[in-house]
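Missing here: one protein chain of the complex. Every other protein chain is in place.
Chain lettering (A and B) follows the sequence in which the chains are written, and residue indices restart at 1 in each chain.
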Amino acid sequence: MSAGDVAIHVRNVGHQFGEAGEARSVRALADTSLDIVRGELLCLIGPSGCGKSTLLNVIGGLLTPSNGTVQVGGKPVRGPMPNDIAYIFQENALFPWNTVDENVRLGMLFQGVPKIEHAARAKKSLEAVGLAEFADHYPGQLSGGMRQRAALARALSLQTGILLMDEPFGALDEQTRMILGEDLSVLLASTEKTIVFVTHSLGEAVFLADRVAVFSARPGTIKKIIKVDEPHPRKPAFVTSEKFTELRNELYALLHDEIRKAVSSEAPRGRNGGAV
Amino acid sequence: MTSVQSSRVQTAGLRGNERTPATARRFLLRHPGVVRLGVVVLLLLVWEIAARVVVDPMFISPPSRVFTSLGTMLGTDGVPNALRLTFFELAVAFAIAVTIGLALGLAIGLPPFARRSFMPIVLLVYGMPQITILPLFILAFGIGPASKIAFGVTHGVFPVVVTVVAGVQNLKPILLTSARSMGASRWQILRWVIFPHMIPSFFAGMRLGMGGVLLGVLLAELYVSTAGIGHFTTMFTETFQPNKLFGLIAMLAAMAIVLNEIVRRAENRFSRWR
Partner (left out) sequence: MARRRDSAQQLASRAVQIAFLLGLFVLWYCATNFWGVNHLLLPNPVAVFHQLVDVLQGGEYLPDLRVTATEFVVAFVLATTTGTVVGFFVSLSRYSVRVFEPLFAGIYSIPIILFLPLYVLFFGLGPASKIGLGTTIAFFPIVLSTIAGFGNVDRTLVTAARSMGASNYQLFRYVLVAAALPVILTGLRMGFTVALLSILGSETIASLAGLGHHIVQLAEAMEMSRMFAYIVFVVAIATLLNVTVSYFEARGRRLG
């Protein structure tokens, strides 16, 4: 893991959904600044509505912020940058009418990878996530965990320097999350990708991340960044260690009040369409 | 152990006697299709008896006589040609309706403004009783196959348009976002995301469109026809030959069933991922 190099440069990014002064407008993200180091895995964690997904969308170029700039590799982000950034969503974003293999290849087609490389890259990334034998299955035939593995394979095959993951395990059960988390840690230990990972789960954040950015309640900004000093790949034994518990407790302390604040001020669902 | 053995011995004889009705009942329970067939056979029997005993043979023909006169009916001069002509009209009307329906559906469904503006008009026209303008179609296109085809097209095109528009619309936004994030161009999104998503709806539309085409063509045929089946239904009615009339209608019903089945199978085949 190379040190020092800033891969993503976030300066004073804030966002508002709807026009200022309108009844429907909501300030989703307060001015936030952040430097993400090349090769690190940074977790964004915070209460519902704090703006962590909004920030991720801004970094990924899927959303133009109301104010502030993001620079990736020195270039300002003005839209999706498929050659530099790959995105994994919480909702299943695999095309249901294509097999797993076809889905992976389609991603490469969109990015512009030459056709001759498709087969080899697809095979490699499917093997990396452990789905090699399910290449010809349709997403509808796979479990939730397998579908997210496929999404990960698709993202890996794009060979981008940066991977953005928006609560990728959010829709999965606890046990699947645990397995996938461990496998992800092993997989990412061997790459030099910069990863930004949004999650709700404290344990997941501590287990996977090099640094954890804790958000305050809406309109959110980064309250504190916690370092997790533990080499990758992280062993299952880490989860039961004292260091883990301390870090997790620290996160809990930081988050608890923010979560309460977020829940008590939550507007009735449906009025504000903005992303969290 | 002994008691079980002895009870088994005891019941063996009983079960041997009861085996036939018990297994028969179980067989029927597991195969409702057989019972359904039985119901149909029963209805045919009722028809047979009623036609022979109760009703005047001028008006209703028993199924047996319909069956035996199939040969003569088909041998009647012009009937096979009429059937072929009807099939031709159906096929052409279907092809035209599907093509126009797909084109219109995409034109209206893809741009959101077009959909908001024109869909209400489409639905309004779809809801109107087209049968009232059938005489107009005949005046415009003549009494030949052209009017039948045209009437079939106007009936078949609407379900296709409506289903294609619906199919384009209910695409999960996350799929579009995902494609965008991977750098897909507008054309690539159309070809690899929107189009495959729309295909099952399109095939469902084709199934409904076939129903519409059948209705339109047959209505037009029954209204006026010089060489088509409408001509012969009129003839058989006026000459009080119910056996031939039943036979002809049965053939047409069979044609309708076959065509519907073909489209239904195509729909299933292309909707496998759903």
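Observations
The definition used in the following text is that a contact is a pair of C-beta atoms (placed from the backbone, for glycine too) under 8 Å apart; a residue touches a chain by one contact, two chains touch by 3 or more.
Bear in mind that the values here come from a model prediction, so they are computed numbers and not experimental data.
The hidden chain makes contact, of the residues B:T23, B:T99 or B:S117, with B:S117. Of B:G78, B:P196 or B:G211, it is B:G211 that touches the chain left out of the display. Contact between chain B and the absent chain runs through residues 29, 32, 35-36, 39-40, 59-60, 113, 116-118, 120-121, 127-129, 131-136, 138-140, 211, 214-215, 218-219, 222-223, 233-234, 236-237, 240, 242, 245-246, 249, 252-253, 256-257, 260.
By our rule, only the chains that are shown with their structure count from here on.
Rounded to a whole number, the gap between the C-alpha centres of chain A and chain B is 49 angstrom.
Those residues of chain B lying in contact with chain A across their complex are 172, 174-175, 177-185, 188, 192-193, 196-197, 199, 273-274.
Per the touch definition, chain A reaches chain B in the complex via residues 60-62, 80, 82-83, 85-87, 89, 91-93, 95-98, 106-107, 109-112, 138, 140, 158.
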